[in-house]
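Excluded from the complex is one protein chain; the other protein chains are retained at their positions.
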Amino acid sequence: MTFRLQARIIAEFVGTAFLLAAVIGSGIMAERLSSGNMAIALLANTIATGAALVALILTFGGVSGAHFNPAVTIADAMERGRPWSEVPAYVAAQCAGAFAGATGAHIMFGLPFFSLSRHQRSGAPQVFSEFVATFGLLAVIWGCSRLRASSVPFAVGAYITAAYWFTSSTSFANPAVTLARSLSDTFAGIRPIDAPPFIAAQMGGAIAATLLFRWLVPSPREAAKAGSLS
Amino acid sequence: MTFRLQARIIAEFVGTAFLLAAVIGSGIMAERLSSGNMAIALLANTIATGAALVALILTFGGVSGAHFNPAVTIADAMERGRPWSEVPAYVAAQCAGAFAGATGAHIMFGLPFFSLSRHQRSGAPQVFSEFVATFGLLAVIWGCSRLRASSVPFAVGAYITAAYWFTSSTSFANPAVTLARSLSDTFAGIRPIDAPPFIAAQMGGAIAATLLFRWLVPSPREAAKAGSLS
Amino acid sequence: MTFRLQARIIAEFVGTAFLLAAVIGSGIMAERLSSGNMAIALLANTIATGAALVALILTFGGVSGAHFNPAVTIADAMERGRPWSEVPAYVAAQCAGAFAGATGAHIMFGLPFFSLSRHQRSGAPQVFSEFVATFGLLAVIWGCSRLRASSVPFAVGAYITAAYWFTSSTSFANPAVTLARSLSDTFAGIRPIDAPPFIAAQMGGAIAATLLFRWLVPSPREAAKAGSLS
Partner (left out) sequence: MTFRLQARIIAEFVGTAFLLAAVIGSGIMAERLSSGNMAIALLANTIATGAALVALILTFGGVSGAHFNPAVTIADAMERGRPWSEVPAYVAAQCAGAFAGATGAHIMFGLPFFSLSRHQRSGAPQVFSEFVATFGLLAVIWGCSRLRASSVPFAVGAYITAAYWFTSSTSFANPAVTLARSLSDTFAGIRPIDAPPFIAAQMGGAIAATLLFRWLVPSPREAAKAGSLS
């Protein structure tokens, strides 16, 4: 079942908006309630984000693929999962949805619509973390979608739950999410000046994982062409 | 397999009772044990509620649809999932079950059967939160039930787990739950005077999501009629 | 595929032993690490128990049914899921496994093999809690096993995760577990004198839920006989 582009774009917009509302909103709630214990705050933020991903990918996966992430859309185009001509519309919808979701979270907690983040996230370890985080995310997506597609929502939710903790950057792993979080001066924010290196590392990780899995788990079409399975 | 209305009504009653017992009971336990750390209390309340939803929807979904929520039942009737003539019985069973579950939780913790809540939950951000929370809940239900129905229990449990944290109201998202929690002067309570705006916002969110998904993911019958899939 | 009784008995023994090791062992670890914050201790105990149930029911469900619980075995016999003649062997294996698991947990944490618990758990609210907890457990088992059997492990794990928090007794819901925990003077213990009322309430809840679901969701055989589905 293939949906019209218009429906898929709306699905990407609404899904990314809810994803950002979940990331930023739960960060605000967690920081307000945790009395300064950052481990508890991040644990609540993690559980909310992982659970939101499961729910949103189950909800919108059948419509648009539930990318919610320009790095995923570009990687998908690299593998001919969808035509390059659709990429701009997808990416625009994801970015617009991300900003709408950030604003929505701010409204739900009585904050200004936007505010530049002052949360410093920089340095080689954090930038390397974003490379690793996005490499892993795309590995999970390619491995699962080619071999057991129905498990993608659970695998992605579980992966991000882990990656929030095992990277020093807390795994943004998503350029649209990074941009929107730069306009949120809250727990989940990132200084605008720190965003470009994060986004570059994310794209590098996404492309590296895509190339590895092109060889490791070829899509059925490629496998047939190359005779690469024994 | 369709069950008699009588069996479905009992399923809605028992399921909603257990849902409320879980929401209110776990709130009491969490507040008693958490030594004033509200983040830990809400985390325990969240995990108990999300897990209860998964278990209860798996248990009763095959019998009654496991709505446990008048907003869901009314949205289902809007989409002709069930006849309007059954709505009053469903809603009555849900409300009666909600009150029974609240009382059950109070008895299990040695409290009076009922007590008016003094927990203030008001203001535009919280009312807007209820609109968003219920919009998202119905989006999850429509997206999943039309495209991969077996995932509904997990998607709803995961969604509410996230929504407890990303809304400032902690996502009641259910008129029957709201009414019953107004009679519980505990962690999960809400002042009776704050209930009507919550319920209005919930109904608004439910209807908005239902109309969006009527266009975005038409039910198979509608899709065939309109030829809306490419 | 039906396994020999001998294999099923061993499966019940090993599974119940691991269940008790998980309940008691995680309680010891949680209390040691939590610096007196009982909410964090119970949260860790809850997550470990729920996760253990999922893993153990997935592992042994195909062999013995993964009851690990005399109340479940007796309810199953009531519904002719297995002959009454097998009940004594199942219950004996469950009780022996429960004691072995408790001992194993004590050894893993350097404690005496057994010690009488001094943890008071008594009073009408807690006894009523055990009735509710076991009623709910059997409701989950009957609803899921008759309508979507493959979801039982997840539904039971999720239910107990919730029930640890929404009952004042923390949901023992299992006579064999209750007996073995009376010999553990740790976080998860229960005074031996408090065990009999718990067990009586558990059996009452199990039988009540079984009778309700005999009417609500008849097993396919009963439904055919009675013509009870519309």
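Each chain carries a letter (A, B and C) given by its place in the written order, and its residues are counted from 1.
Here is the rule we use: a residue touches a chain if its C-beta (ideal position, glycine included) is under 8 Å from a C-beta of that chain, and two chains touch if they have at least 3 such contacts.
Since this is a predicted model, take the numbers as computed values, not measurements.
**Q** If you put the missing chain back into the full complex, which of the shown chains would it touch?
**A** Across the whole assembly, the hidden chain touches A, C.
**Q** Return the single residue from C:62, C:88 or C:196 that touches the missing chain.
**A** Final answer for the missing-chain contact: C:62.
**Q** State which residues belonging to chain C touch the missing partner chain.
**A** Where chain C meets the chain not shown: residues 1-4, 7, 10-11, 14, 18, 21-26, 29-30, 33-35, 37, 40-41, 43-45, 47-49, 51-52, 54-56, 58-63, 104-105, 107-110, 150, 153-154, 157.
**Q** Footprint of the hidden chain on chain A, which residues?
**A** 37-40, 42-43, 46-47, 50, 123-125, 128-129, 132, 136, 139-140, 143-144, 147-148, 151, 154-156, 158-159, 161-168, 212, 215-217, 228-230
Keep in mind that, in the parts below, only the chains that are shown with their structure count from here on.
**Q** Over half of interface residue numbers shared between chain A and chain B means same, under half means different, so which is it?
**A** Different-residue interface.
**Q** Quick check for you: after a Cα superposition of chain B on chain C, what is the rotation angle, between 0 and 180°, in steps of 5?
**A** A turn of 90 degrees brings the C-alpha atoms of chain B onto chain C.
**Q** Could you pull out the residues of chain A that touch at least 2 other chains?
**A** In chain A, no residue touches at least two other chains, as defined above.
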